[in-house]
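Omission of a single protein chain aside, the complex is shown with its protein chains in their original locations.
The block that comes next holds chain A.
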């Protein structure tokens, strides 16, 4: 916009009575809706449309381009499918372990770092793993655990184990390798948020408690932690969402082995749809996960986010 038009606008508004420039009440009322409309329409296109599409497709047996209506057969088969239940269980086990570890480590580090004079330096160093592409990080750990045998070699070097571990062959070691990959890359996500929360709290409260003779650990547990609890909850919810959708590391590191013990729900849907080309069945699984997501979002997440200021 050129300066000339701005000046014209100003001149015009000065000449006319101010009230003249006000919009009609209806247009004023519609204005905010017009502002959100493009974004909402775009998101509906990429969520509502797929949701409906998946629901319809889940009622069909899809073989290449021929669709046969089979009613709820896919769902019946799905709920009786041990592989589907196993994928839910794996997601829960791997996700909960990773989230718990990340939380404990990030909180410990944040508690030690937030008043450290070098906090900015620590933050940059801790951040680095998060800056690599997840696919690259998966390859780093695939090489370290499996192909390169570095983890086994280091553990043997310090005498913890006698012979190399088979991280792909053992159920718990395979899951552990996914957990460690996630912890390495994403602990900084929580750490950064926790440090910021701890730094932004009211220092006077801590100071007052200290003057009353409280120990450092008491202050942290009884004052700082409860103060930042809402932010901790938001951070855990966001991280939790990303963990349960875990796909890249499974795809690259384990491929679901051994015996499907590391197959997450995302990988189950991917494998069913794009490896076995059973799209109707994969859609049924998608719909089930989608419904679960909506319920979880409504009950757990909604309370943490408010649109406006009230």
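Here is the rule we use: contacts are C-beta pairs under 8 Å (C-beta built on N, C-alpha and C of every residue); 3 or more make two chains touch, one makes a residue touch a chain; residues count from 1.
We adopt the following convention: contacts and distances are computed from a predicted model.
The chain not displayed here is annotated in its UniProt record as "Maltose/maltodextrin transport system permease protein MalG", chosen from "2Fe-2S iron-sulfur cluster-binding protein", "Cation:proton antiporter", "Maltose/maltodextrin transport system permease protein MalG" or "YhbD family protein".
In the complete assembly, the contact with the undisplayed chain comes from A:150, out of A:101, A:150, A:171 or A:225. Listed for chain A, the residues touching the missing chain in the whole complex are 1, 9-10, 13-14, 18, 21, 23, 29, 31-36, 38-40, 42-43, 45-47, 49-51, 53-54, 57, 105, 108-109, 112-113, 115-116, 120, 122-129, 131-136, 139-144, 147-150, 153, 184, 188-189, 192-193, 195-197, 199-200, 210, 215-217, 230-231, 234-235, 238, 241, 244-245, 247-248, 251-252, 265-267, 269-270, 273-274, 279, 282-283, 286, 289-290, 293-294, 296-297, 301-302, 304-309.
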